[in-house]
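Contents: one structure, followed by commentary.
As you look at this complex, bear in mind that one protein chain is not there, while each of the others sits in place.
On to chain A.
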Amino acid sequence: MTLNLCVLTPNRIVWDSKVKEIILSTNSGQIGILPNHAPIATAVDIGILRIRLNDQWLTMALMGGFARIGNNEITVLVNDAEKGSDIEPQEAQQTLEIAEANLRKAEGKRQIIEANLALRRARTRVEAINVTS
């Protein structure tokens, strides 16, 4: 049995092909998905998605969303997804530093919510690069 992975963002289809295995970061921790997984619905956290194609591992940064697994079909709906190989390391690092600085400066409930989100996104992108390399 093969597993089909479909990663959708509002703009485009990021990934739609067969995979051997994936590791998905959900709200309740990472889960590995192999063929013939039980049908589940899960919230996807801001975090990395690891995809195994034969013996090769790929990484993708996911910006939070939702996943549905069943019938050997995985549908991941996320706000934004970037392949680890497509992210510019320097740019990601810079964004992370800016996000960290912003969080330190943040005042009030609202700014903290915003800064935290930005920081988590930035961190995920950096992580996605570091895993591949």
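Here, a contact is a pair of C-beta atoms (placed from the backbone, for glycine too) under 8 Å apart; a residue touches a chain by one contact, two chains touch by 3 or more; residues count from 1.
What we mean here is this: contacts and distances are computed from a predicted model.
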Protein name as given in UniProt for the chain not displayed, "F-ATPase gamma subunit", "General transcription and DNA repair factor IIH", "Cell cycle checkpoint protein RAD1" or "DNA replication complex GINS protein PSF1": "F-ATPase gamma subunit"
Of the listed residues A:Asn27, A:Ser85 or A:Asn130, which contacts the missing chain in the full complex? A:Asn27
Taking the entire complex into account, which one of A:Ile40, A:Leu53 or A:Ala101 touches the absent chain? A:Ile40
Please output the residues of chain A touching the missing chain, sorted low to high. 8-13, 26-28, 31, 38-44, 63-66, 68, 70-71, 75, 77-80, 108-110, 113-114, 117
